[in-house]
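The other protein chains are all here in position, but one chain of the complex has been omitted.
Order of writing sets the chain letters: A and B. Residues in each chain are counted from 1.
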Amino acid sequence: MLNAFLSSTIAMATPVLLAALGELLVEETGIINIGIEGAMLSGAFFALAAAYFTGSILLGLAAGIAAGVAINAILGVLVVNLSVNQVVAGTALDILAIGITGVFYRRFFGITGKAFMVSPMPRIDFGPLTRIPVLGALVFHHNILVYLAFAMVPVVGFILWRTRYGLMLRAAGERPEAADALGLGVYRLRWHALVASGVLSGLAGAYLTLAYANTFVENISGGRGYVALAVVILGRWKPWEIAAASILFGAAMALQFGLQALGTQVPYQLFLALPYALALMVLAGIGGQAASPSGLGEPYTRL
Amino acid sequence: MLWSLLKSVVAITIAALIIAAVLIALGASPIGVLFALCEGAFGNWYALTDTVVKATPLIFTGLAVSVAFSGALWNIGADGQLIAGAIAAGAIGPYLGAWPRPIAIAAMLIAGAIGGAIWGGICGWLRARRDTNEVISTIMMNFVAAQVLSWTVHGPLMEPSRAYPQSRLIAPSAHMYMFLEPSRLNLGIVIALLLAAGCYLLLFQTRLGFQIRAMGRNRRAATFFGIPIARLTIGLLALSGALAGAGGAVQVSAITHRLYERFSPGWGFEAIAVALVARLNPIGIVISALFFGALDNGSQAMQRAQGVSPVLVQVIQALVIMILLAFDTPAVARLRASFGVGAPISAAPQTGASADA
Partner (left out) sequence: MLIARDISRRFGRTLALDRVDFEAAAGEIHALIGENGAGKTTLMNILAGRVRPDSGEVSLDGAPLPAGSASRALKAGIAAVNQSPMLFERFSWEENLALGGFDTSGFDLKKVADRSRALAERLGFELPPTGASIEQRSVADRVRLEVLRALSFDPRVLILDEPTGVLAPSELAPFLDLLRRLRGEGRIIVLITHKLGEALAVADRISVLQKGRMVARTIAAKTSEAELARLMIGQVAISVPEAARITATDAVALKISDLFLNRDGYRVLDDLSLEVHAGEIAGIAGVDGNGQTELVEILAGARRPDAGDFSAFENGSRGRSSLAVIPETRDQDGLVLDMPLWENLLLAGPLLSRLTPRGWLRRAGAIALCRELLARFSIRAPGPDAPAAALSGGNRQRLEVARAIACDPRVIVAHNVCRGLDIAGTAEVHRILSAFAAAGGAVLLISSDLEELLAMCERLFVMSRGRLRETPVAERDPSRLGLLMAGHWK
């Protein structure tokens, strides 16, 4: 019981964490990426489709990444090069992804009734380690993407706060005109972050279909991209806190599944609403807004 | 002005051409799809009336989005506000049996408007007093609303038989007046049209409307000339929420007669496309909502006839939004000027910021 809960917590936290780390990168360069939900959903569908048709998990992952990057590239043209309203553009991409994945899904799988399934991504075999109480379920019970997601936490933190390149990324979000005056190339830096975020959200989507559900249903991402937005706020733009917030979300999800299965009277919706409500409180309280990059969401045009 | 209207037509045309290419790639016939869409939306009396029925909630949410956007408040939360309104209406609906019908219906609408106003007003207060980006807060409130709805239909408002996660039926006296049955036409569309006229008057014929538009077009100048930005922000998001919430109440009163999970298929998001195509003009919202309502309605027939998923409509929505966004950028304005179409509005980049500097 406890083992199932712990294992499920990590499994639910992983896609949110991957997407949130990507969102963190993009937000640090000054772009608020509402389209992250769309990138995740596209990643989920195209990863599964590629894995299904080629039989290769690896090609599936590659397709998921490509789909995530493609969605972010559309966003890049709109918000970086054309400086349009980031919010409206991002929302459009979310709608686009729901549409495109839905149309393709029903065209190829909806009518035929073929089972659109792949075998799950294998767990990494840790041998006896898996049987360690508590720790086994928490740590040694997952597939490669889970470890990748958590390994990315220090990596993203290191890049953003321990390298000059990360400083340049943050400079682009803090005060773009000053960054351009130093010759840092704001447009280029924002594109880098968008591509990186596309990779991570594509992987997050691929995780949902290849490792978690092993199939696709329409709108499978189900708002996890928006959860990632909330998690970045909850984690106050710091990678380790974001990881903690993701695990909190995973635990809330795992708990509500458990409660539903047990048929208790505790309203499980409370847990589902928790990340959003907490994010709102962080934003409303002191420190939330102060931790976000100064130039976040501002359209910026070079002279 | 002419170019402004033309933009929407051109955007839809470009979107249609892209869709046609996609359809050919998918092995479907664009002409066949177009024909099936029209057939499904306008092909017979029932289809025609149902197009109006499907457009009704879009008019409400479209108005909600357009008044907020007019004040440069980026309300992405019309969906949550509509749900909040529906919950309020659905909660009181079963208890209105003893009331005369017009009063019961009015009570439903007022409850819906209040529910939505609270949902939107919270975000307005957060923006005005806590400097919280309304984009994020309205998105978060969408999900909170969805979970509150889920909780109410599983819990306090669940039907007495507890067979399905849905609320009790509202009292018959709270049912909206229906026209031309068996069609689903109802008084809701009339209310929507009146509200559209009301929003038009508010925005373009009153002092308050002028202040809203001045705040939206140039926040700095509005501040300089003493327009009360903070009060306006709270009031405007509450009004926006009230419009969406009233739409939720109409839907409960006229169509569903009860609440259930996933009550809204995304009317609050589709509203963004509706509002942008209408260039935020409340009268234009009616036409634009009818267009998207027709697409929604026709898409079922399209699936039956051509085997293309109705979610194709969402691809169209997204493309129209993106093309219209691109049309409004200085780069495209210059390009346009070089072809002599329309005068560039200004050399300075327009303020479209979602957050204050």
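We take it that a residue touches a chain if its C-beta (ideal position, glycine included) is under 8 Å from a C-beta of that chain, and two chains touch if they have at least 3 such contacts.
Just so it is clear, the structure is predicted and the values come from calculations on it, not from any experiment.
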Key: Which displayed chains the hidden chain touches across the whole complex   = A, B
Request  = Using the definition of touch stated at the top, determine which of A:Asp94, A:Asp180 or A:Glu298 touches the missing chain.
outcome  = A:Asp180
Request  = Consider the whole complex, including the chain that is not shown, and state which of B:Leu5, B:Ile103, B:Leu194 or B:Ala221 touches that chain.
outcome  = B:Ala221
Remark   = In the full complex, chain B touches the hidden chain through residues 204-210, 213-214, 217-218, 220-226, 343, 345-348, 350
Key: Absent chain, residues of chain A that touch it   = 162-164, 167-168, 170-171, 174-175, 177-185, 294, 303
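Assume only the chains that are shown with their structure count from here on.
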Inquiry  = Applying the document's contact rule, which stretches of chain A touch chain B when the two form their complex?
reply    = 32, 34, 74, 78, 81-89, 91-96, 98-100, 102-107, 110-111, 218, 223, 226, 229-230, 233, 267, 269-270, 272-273, 276-277, 279-280, 283-284, 288-289, 296-299, 301
Note = Per the touch rule above, chain B residues touching chain A in the complex are 22, 26, 28, 74, 76, 126, 130-133, 135-137, 139-144, 147-148, 150-151, 154-155, 266, 269-270, 272-273, 276, 303, 307-309, 311-319, 321-322, 325-326, 328-332, 349, 352-355, 357
